[in-house]
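Encoded as structure tokens, here's the structure I'll be asking about.
All protein chains of the complex are present and in place, except for one that has been dropped.
Presenting chain A:
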Amino acid sequence: MSAPALEKRGTPAQPRAGATAGGPGGGPGRPRGPLAALGSRPRLLALGVAVLVAVVTAAVLDGGTWPTALVYDIQTRLDQVSDWLTDNRDRHWIFLYVLLHVSNFATGTVDQLYLVLSDIGWIGVTALATLLSWYVAGAGLTRRSLRVAALTVFTFAVCGLLSLWDYALATLSLMLLAVTVSAVIGLLLGLLSGLSNTCERVLRPVFDSMQVMPAFAYLLPLVLLFGIGAPAALVATVIYAAPPMARLTSLGLRGADPAALEASVSLGSGRVQRLLTARLPLARKEMLLGLNQTIMMALSMVVLASMIGAGGLGDKVYQGLSKDSFGIAFIAGTAIVLIAIWLDRVTSAAGEQLDAPARTTGSGFARACARLRGWPAWSGFLALALLAYLTGPLFGQRFWPPEWTVRISAPISSGVEWLTGKIGSDVPVLGGTDTWANNFTLWVLNPMRDGLQETPWWAALLVVAALALVGGSWRAGLTGVLSLSVIGAMGLWEKSMDTLSQVLVALVFTLVLGVLIGILGARFDRLMRVIRPVLDVMQTMPQFVYLVPVVALAGVGRPAAICAAVVYALPAVVRITAQGLAQVDTAALEASRSLGATGIQQLRQVQLPLARRSLLLAVNQGVVLVLAIVVIGGLVGGGALGYDVVYGLQKSDLGVGLSAGVAILCLGLLLDRLTQSAGTRQTGSGRN
């Protein structure tokens, strides 16, 4: 799922004032003590002073929360809006003529898709999906296409065996519609921003911001507009999943080989001709990658949207979590993970297929397959699907036969209960997971939270501004200070500091673990070969699923949320670190080795400094991903802002829910800009 994070890049045009931070004091060659070194870097000094002030004032003054005089009562206002919405839902034109149509379209289409899929029958659906996957993955007897086909059969069979067939169908129906709409909208926006510089300037910051927004935060307003159910889920999914398609389409269009485009012009092509014959085809790879990301993000959101009545597999997970029935959540989570892996493999196999040479040799079968490619094949599929739809009801059952299922949720539940009972506490010497969680809360989380909450608000603003200045961007500082002020003005200071403390703790764990594993992975090829498939799977899993195992082990509470966040953000950090280290100029590395540097010296003096940009990117990605999970942790007792959102969703309380959502967005913006400003100071493309 965090694949979209990987293609995030910094805006190139940041002021580079920080790059000149040499200072007048530090002449070359003069011996310098630590204080002198600090003095030669006024920005660093400013940061030090700000932190010092914050620590001292936090210790001396008691209670550092945002002054009530500066709080604007936004919740009452929001409640009024909410009341107005409820009152006017059946009367106002915007509901009657716009939203109602969207709503009806979504509900109708999803229902229709579900009906069609169930009419085709379980055999038909499995067969069609397998055929389609096999075709997209290359349509041959190659290992890749056969493996993808086998994976498809396996995924559907597991869904059936776990008696989740109709839930899976519901999820797939919503997915079909959501992915189609997202891809079309993303494609159009991508065309706009790829072909017009003005559109690019307008849309790019929007896409960038969309990427750091935890999706959780904007569910509530949609619920109020559309009510609980498929329409709200669809709109949320489209908002969440369309940007990667748009970004990558635009990227592909802009990155198309200029020589090929010029050749096209020189042969006398017109604008439209050039777009269709050269520019779009040259961008195919990026567009397919965009589709892959859109699909993965759509799945993630469709699952999460079960909270607002999307139904399907996500609903099962949600039920399992709220009933504390681990077995149900686990089997539903398994099905979701399998579907995610399946979708990811199919779309990436399609991407690899683009590079494959046209088959002119090989067996007769392969050549026959190659000849089938293109429009005839697609119309063939449609015809087959239609045939299956018409004849499906004649053969056998519509759903997976109930006698072919295994009921393992109850045994899993009791098994896990037994296990957690064993290792939860009173394990000699080690203590047990519950004990760990409690100690963690007591000794790490609480002091951290209290410290942040004790810090006077103005000192916090000072630290943020100083941090941004060290990063070298006053604009980031301004964004940060403004975000914090908005949080304070909404009266959510304490809760936000609570959330922030969780994010920071999770971030530290993520970075330490992730960078360590990344360094080891870059150094030892064998380790990387082992963990790469694990990372692949972890990156495709929807956010929601991560909560399932941690709740079983650590119980509900903040440690569970942090645990999930660390696990969720880890793959991206590991991968970016390992890639950054691997991409270090081999000549520089060789030079250092030829001078007799040890492994540690190479790492410290060459690899880490040269991979600095990647490391900063890893920090940035880590922050964004951690925040997304920490707030979802509100579902499992993470408290703070996340809980407010959940509460708002459950009670349809716009005042509480939306203000918490806005606070989350502000936190996201703050953390993203602070970490990004440090990253963009480095030049380079940042493509990973």
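By our rule, a residue touches a chain if its C-beta (ideal position, glycine included) is under 8 Å from a C-beta of that chain, and two chains touch if they have at least 3 such contacts; residues count from 1.
Assume contacts and distances are computed from a predicted model.
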Protein name (UniProt record) of the chain left out of view, among "Potassium-transporting ATPase KdpC subunit", "Beta-carotene 15,15'-monooxygenase", "RNA polymerase subunit sigma-24" or "Glycine/betaine ABC transporter ATP-binding protein": "Glycine/betaine ABC transporter ATP-binding protein"
Contact partner of the left-out chain, one of A:Leu78, A:Ala236, A:Ala278 or A:Ala310: A:Ala278
Chain not shown: contacting residue from A:Gly108, A:Gly270 or A:Pro609: A:Gly270
Sole residue of A:Leu70, A:Ala260 or A:Leu390 that reaches the chain not shown, by the stated touch rule: A:Ala260
Chain A, residues in touch with the chain not shown (by the definition above): 257, 259-270, 273, 277-278, 281-282, 284, 354-355, 357-358, 360
